[in-house]
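All protein chains but one are shown in place.
Up next is chain A:
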Amino acid sequence: MSSFGKEKRNFMTEDNEDLDRIEVITTSTASSRTELFTQQDVSQNLLAIGNEQSYRIYVTAASDDNKSKKSDCGGSRDGTDEQCVDESIELITNFVALSDKRTTSPLSALACSFNRGATPTNMVRRWSQTLARFDRDKNSIREKTIYRMPSRKYFEVDGNLHATNGLEAENEVELLAQEIEQHDGLMQDTALSHQHRLETLRALPQPLSTKRSLKRKLAISIEQHASEQHKCSWCHNMTNAFISFLLRTWRVIGVISHRVEIWYDDLKTIEGQFGCNVSSYFKFLRWLLMLNIVMLLCVLMFIIFPQLLYNTMATEVNLNQTSLVVGYSANRRDSASTLFLNLLTGEGYLQNSLLFYSGYSDATFRLHPSLSQYSLPHAYFMTMLVLYLLIFIIISTKMARVYRLSFIQAAGNGRGILAAKTICAWDYGISNRKAADLKHIAIFSELKAILNEKTVPKRTLTIWWRIWIFFSRAIAHMLVAAIIGGAGVGVWILLKELDSNDDVSGVRTLSTAGILNLTMLLMQSVLSWISRMEDYRSPRRTLHIALLRNFFLEAVIVSVLVYFLLTKPYSQCWETHIGQELYRFIVMDTFICLLIIPFFCVTRALLASLYWPWLGGPDFDISQKSLGLVYNQTLLWLGLLFAPLLVAIIVCKMFLKFYINKALLMYLCKPSCHIWRSAQTHTLYLVFTFVSLLGVILTLGFIMTQLPMSSQCGPFRDSGYMFQIFIDGVLQLRENQTLWRLLTLLVRPAAVGLMLVIMSTLVYYLRAKSRARRLMVKLLKEMIYLEAKDKEFLLNRIMNITKNRDSSLVDARSIGRRRLHTTLQRPPVEVSIENEISGTNSSQPTARSDGFILRSRNT
């Protein structure tokens, strides 16, 4: 921005160069994107000056290494010097005349009069602009190829040229090929380079035919290139082959994962009818289901299958040690109703089955004498550990990514609400006429609402009104806190009460789970109702607050339950008891989700259609249902350690849930007529999932390290604590080993403190960095604003000049012509047009032009 406030528009006449060449050179070495885009704009504006003439203008933009490249194509080169100067001056006159015609405002005049070069060429220009900043850093090669490419711009203002004909397309391909060929990273004969090349081509905003011929062209030139070099060593070939193998594998994995994608058509139908918000719930469901299926496969492979093998072996050898066999034979006489009840409660014959912890043995066996041993407890522990770690990693990375996309990258856009809403208003996935009509209405009413908010002056809140709002919200928050706390206490009392009863019949045990689940359901509606009463301005805020409260409620109830279960005195096999309790919870939740709620929905829809139309159809409450999924998942993770087959139940449940919910949605629910945005809420669900997983992992960590395992049953009956099997068996650590000493050192307070300090320093550093960035963004925005001001100033100046241009410009012309004649005999002389114009205008240097020098070169 060196040229702020200075006069930079010179018409220079020089020898030895074509006169009909007008160059716009950006003088600044802007590297930031925002700066760049202003420059681009301004250059566009300046270029468009030549619009009425059939000129071609060559743009040279300095990329950040200050290397200005030129691109040209022939204009009317046969003209004499004189003509050209004439034309240049005419051009300015013309522009001035144009802006003079529209007297409204110089800016709108500019906007209206410029018929900027339209689509294809401009798109190339934009694309190539990003190509310019490509350097040879191999790591960032891909990033740069696609998003930050160079800025050799090719720009024509001549309207006739926009029509595409064969020659034109050929030309374009030629240019694009040249563009790409400048980058060594893209032009090597390696697999990686090939991949980058394809990615570059894919990101090219060009029709397929152009891309194809471009690909051909590049292939030919690469072949030539390669044959010239001839220095491929075997090492080079090996790496090449390896990389191409990796790439191919990656591709195959992509294809397979795409094939595995279930419910593609269902989701498409839902999206077509209800838009992407509703389908985001189903996608969340599908994602969790996929996660659970992976868990199920692992559990089946490493825990259940070996255990089954062992059981069959054990029965064959008539070793009736396994409790499983005993369990079956003992309960054979039970009636059908007891069997069914047992199925619900997890008692009876299920208690010692593979469903729960006590069904697993602590044996180590080998299938065949030649095979190595398989230790069941180790398998159990390691599978669980790896599964929990895997899920933790998957969920945290996914959450981080979504969070980055929807909160951080989108941050700092406080003012762009309406623009963003308009741009993203239409959901392109909608394929149903009725949904489309509803969408139209929704957009219309949303726009109206925003307008009302803007035009109606804000409710002038009196101090009393504000105090009222403050107090009502404070009261609401306290009320909610009290409700949640009360729920926790109530649950505790209830659990105690139910537990003190010695009657352990099936119905009794089932009632705990039933009551808790129903309480949660009712409480959730109460909480949602309270937050609706609170009168928050934006519906999104209402939703978020309601969600947060519901999540707290759930967390409190679940943690009270877990605390109760862990502190309860057990006679034997407390692990199985915990597993059974969670099993009952999940079964009851399944009943509520799959039977009771659909039943209510159907009844309501029937009543509404038959008797009371005012009741309206049920609405599809995405937030509540998503939270239900999170709850479900929390229970599963809690129970998985002591009831490995729970995951199978959950998988079945989710399958059914998908179809039931889809049926409810398609037949009973109407598309919602208000727009609400899914992206942010979706992130919130992921955050909830993550928080619950974190809580579960901490709890399980506590269980593994602090609670002694029961000595009568289960795979860990011999090891005092669960983690010891890992320490002793897997790592084979002994007291005096280095690794063991290192571990004990690491968990010492000093070491932990040190780690905490390092982490806080890191956080502080990153925070400082992000603050600095934010400041920079602010600064850049101000700069853009200043640039705009400068432009306005320039335009105003031009307007001023035009007021008395009649005589002056004619003068200027004749002077220019005269000078030219003289320059032909003289060395290059700089003729400043401002001087000539201001000769009559007597104003100071007309204007600066945003860091651009507009020059006419006289060759």
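Note that a contact is a pair of C-beta atoms (placed from the backbone, for glycine too) under 8 Å apart; a residue touches a chain by one contact, two chains touch by 3 or more; residues count from 1.
Convention: contacts and distances are computed from a predicted model.
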item: UniProt protein name of the chain not shown, from "Calcium and integrin-binding protein 1", "AP complex subunit sigma", "AP-2 complex subunit alpha" or "glutathione transferase"; value: "Calcium and integrin-binding protein 1"
item: Full-complex contact with the absent chain, from A:I443, A:I469, A:I515 or A:A608; value: A:I443
item: Identified contact with the non-displayed chain, of A:F340, A:W426, A:W529 or A:Y764; value: A:W426
item: Footprint left on chain A by the chain that the document does not show; value: 36-38, 40-42, 44-45, 105, 107-108, 110-112, 114-119, 122-123, 126, 146-147, 164, 198, 201-203, 205, 207-209, 211-212, 215, 254-255, 258-259, 264, 267-268, 271-272, 276, 280, 405-406, 409-410, 412-413, 415-420, 422-433, 435-437, 440-441, 443-444, 447-448, 450-451, 454-455, 677-680, 781, 784-785, 787-788, 791-792
